[in-house]
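A short write-up of the structure that comes next.
Rest of the complex left out; these chains stay put.
The chains carry the letters A and B, assigned in the order they are written, with residues numbered from 1 in each.
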Amino acid sequence: MSELEDLRAALAALSARVEMLEDQVALGQLVASYGPAVDSGSSRRAAQLWSDDGVFDVPPIARWQGHDEIAGMVEGEGHQGLIANGVGHVLTAPRVVVDGDEARGWNYALNIRWDPTEERFWVARVSANEWTWRRETSGWRTVSRVNVNLDGTQPPRELFSHAAGAP
Amino acid sequence: MSELEDLRAALAALSARVEMLEDQVALGQLVASYGPAVDSGSSRRAAQLWSDDGVFDVPPIARWQGHDEIAGMVEGEGHQGLIANGVGHVLTAPRVVVDGDEARGWNYALNIRWDPTEERFWVARVSANEWTWRRETSGWRTVSRVNVNLDGTQPPRELFSHAAGAP
């Protein structure tokens, strides 16, 4: 039976490698869902990318916590005006580090808007983002997303430093 | 033999999980190939990202169907002028949902051009894209790519709403 045991162990080891890949893909997919959710006004689906008490922190401008506040941001006049006017929330594929049932990630988000007067697009915001995720029964959810504008007021020396290691 | 059967079943289940990951990676790679193909003028290779009768729909501007029309777009004066002048077709990593031999995806595409008069880049177009793919014998191919400009004329409330669910 030792050969069978060897096979079982090898299969378990391979399964663990597959789970690591699944986590990487799932978290990349979560990040790739944010822009389409908010640009289509899918407020509840956007909110559900967070855990029930998850935080979307945009210092020093705003901080939303929980599904109602995050959905409310999408449903608000400000955001709805952006959609009507023309906007893309363009996020890049994240650097992701998984540690059991927790994970962290870092990426960029561009907020690009249509200027109807000049009749051209302009980059309204370029931000550095740090995400903290938790594995819940329904899948990965965002515990915290911190978003800082790269306009020189908050250089991301600390926020991005943990993303910098070689994979 | 029951233990062997258990192992065979476990291996088959793991293989199915690996195939899901392979699909996600392959479709991400397909999307990542588009920009380099058109920006290098590789018209046939760009066209081959579509199925033989695949559609590239850019309402209300243009609609190309099949390899000859899509390759013709790349070979045309308009596109060749963009390359000579300086252009990047910058696509983001897609949200991808696979269902057997069919799949759908959603992402952003930036068309950024060099302005030789102003001597700086400008964002000529930011679009929301919905992709439909089919698994063919040679691999995944694009059945349809719909590309709408985010200039406020066609807010992607419908087009992006299917991308919005949590993964």
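Definition applied: a residue touches a chain if its C-beta (ideal position, glycine included) is under 8 Å from a C-beta of that chain, and two chains touch if they have at least 3 such contacts.
A quick note: this is a predicted structure, and the numbers were derived from the prediction, not measured.
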{"item": "Copy count for the complete homomeric assembly [2 present here]", "value": "3"}
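Simple rule for what comes next: only the chains that are shown with their structure count from here on.
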{"item": "Inter-centroid spacing, chain B versus chain A (mean Cα positions, whole Å)", "value": "21"}
{"item": "Residue numbers on chain B that touch chain A, as the complex places them", "value": "3-4, 7, 10-11, 14, 17-18, 21, 24-25, 92-96, 106-108, 110, 122-128, 149-153, 155-161, 163-167"}
{"item": "Contact set on chain A toward chain B in their complex", "value": "1, 4, 7-8, 11, 14-15, 18, 21-22, 25-26, 28-30, 32-33, 35-37, 39-42, 45-46, 48-49, 83-88, 90-93, 112, 114, 116, 120-123, 138-141"}
